[in-house]
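Note that one protein chain of the assembly has been removed; the remaining protein chains are unaltered in position.
Take a look at chain A:
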Amino acid sequence: MRLFEQKINRRNFIKRTIQAILSLNVLYIFSSLLSNKKEGNTLDEWYEAGDINNFKNNHIYPYSSAHFYLSKIENGGMLAISTKCTHLGCAVQFNQSKDMFVCPCHASAFSKYGEVVSPPATRALDIYPISIQDNKVMVNVTKPIKRQKYEASQLTYA
């Protein structure tokens, strides 16, 4: 490459150094301008989903404004499943007749546990931590948990 063949003399060396420092500066300023603005998350992290006695087994409850579904399975275990498709982030919807979450964007489908039923998505939908205080179901909507697949240990019981 030409770049390396050129003779390095004092003049060149100083020129290159100044160029390098300047461009690093520009790069640094630019990237710090564009870096992720951390919005001070003073909001309530815990979203109140309702009274535990209102939820029936083997049912899915949508909380679309909070971007999750509450899935209560046969044995009473609960999962708060994120609506954000793990493929490219579209909002999945629960399809009653198919009994699955389906994504409109590239047709991924997930079971009611959030497990991939059909690709292109490669991992299960994220879940949010659930805690139950005085019979109230609370969901921490700021801490999505990534997971590969569904495991029984992810369930929360009353």
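Worth pointing out:
Just so it is clear, a residue touches a chain if its C-beta (ideal position, glycine included) is under 8 Å from a C-beta of that chain, and two chains touch if they have at least 3 such contacts; residues count from 1.
Following the convention adopted for this analysis, contacts and distances are computed from a predicted model.
Protein name for the hidden chain, per its UniProt entry and selected from "Quinol-cytochrome oxidoreductase complex cytochrome b subunit", "Heme exporter protein B", "D-lactate dehydrogenase, flavoprotein subunit, putative" or "Ferredoxin reductase": "Quinol-cytochrome oxidoreductase complex cytochrome b subunit".
Across A:Asn25, A:Thr122 or A:Asn135, the residue that sits in touch with the chain not pictured is A:Thr122. Shown as candidates are A:Ile60, A:Val102 or A:Ile132; the residue that touches the absent chain is A:Val102. Contact between chain A and the unshown chain involves residues 31, 34-37, 39, 64-65, 67, 87-91, 93, 102-107, 116, 118-120, 122.
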